[in-house]
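Note that one protein chain of the assembly has been removed; the remaining protein chains are unaltered in position.
Up next, chain A:
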Amino acid sequence: MTATALPRGRGHARPAPRRPLGVVPTGVLVLGAIYTLFPVSWVVVAATKSKAELFSTSTFAPGTGLLSNLGDLFAYRDGVFWLWLLNTLLYAGGGAVLSTAVSTVSGYALATYDFPGRNLIFNLLIGGILVPSVVLAIPQYLLFSKAGLADTYWSVLLPQILHPYSIYLARIYARAAIPGSLLEAGRLDGAGEWRLFRQVALPMMTPGMVTIFLFQFVAIWNNFLLPFIMLGDDHRFPLTVGLYTLLAAGANQPSLYNLILTGTMLSLVPLIALFLTMQRYWRTDLSGGAVKS
């Protein structure tokens, strides 16, 4: 369970004694689950249907066209779909690694050192949460154009490294996880500041870093506006922009619907797999703890 991934020392870890079935809460939650799973299951079934079956067979009857749909999708424009998938992995993986590194080292510094300008720097960085993405994306594009970097991998990767909310989370996590006395003890033993960070703080911050990485990975994977503005060449598109162009090209051609539905279905697989394997790390109580203090 998410909330019990770390020992919290509170009284709720004890299993409650078995009581009668709560019809209302269970019923409400099952309805919610049906609502969320419905479109996903529909798109999975729809992706198995051939062109003819899509419009003729009943909604949840599986079709026979999955393999030919996949073949068509991977043949589309010399396999550009594969490229979109790889690009997305590159943007989300690379961006999340860099973002987690920057957030961790920043959050650590803000949480454990006392220095002039600390609050100013923190407020500046956090203020970024409130800046609308459009105020950034268009001038970022113009500035990248001037630098000759628009429509490159860098133009999508670099602007997503700084993530104010992750710095905020890293700071909270560093405060909660690293005892100041341990750092002091290390200093008395003659360890340098970098070594203290690497060997004392970093291992303690690892669970928080995994959470930050996951949230960043999903945020970049799902981003549409920035790559949509930055990129012109579809060989550098991430999946989101690729799927959009597929739809824009095929919305009036029902013969392309299979391609779009199969692409949508495939685009869900990697993230849902990541989500299900890593779900014990989705710890939003990093932020929950912050709200109370």
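Things to note:
One rule holds for everything that comes next: contacts are C-beta pairs under 8 Å (C-beta built on N, C-alpha and C of every residue); 3 or more make two chains touch, one makes a residue touch a chain; residues count from 1.
Keep in mind that, in the parts below, contacts and distances are computed from a predicted model.
Only one of "Sugar ABC transporter permease", "Molybdate-binding periplasmic protein", "Sulfatase" or "imidazole glycerol-phosphate synthase" fits the UniProt record of the hidden chain, and that name is "Sugar ABC transporter permease". For the chain left out of this panel, the touching residue among A:Ala109, A:Leu169, A:Met209 or A:Leu231 is A:Ala109. Touch with the chain omitted from the figure is made, among A:Leu66, A:Val80 or A:Ile167, by A:Ile167. Contact between chain A and the absent chain runs through residues 1-4, 8, 10-12, 14, 16, 19-22, 24-26, 28-30, 32-33, 35-37, 39-40, 42-43, 46, 54-55, 59-60, 101-103, 105-106, 108-115, 118, 121, 124-125, 128-136, 138-140, 142-143, 158-159, 161-162, 167, 175, 178-181, 183-184, 187, 193, 197, 218, 221-222, 224-225, 228-229, 239-241, 243-244, 247-248, 251-252, 254, 257, 260-261, 264, 267-268, 271-272, 274-276, 279, 282-285, 287-289, 291-293.
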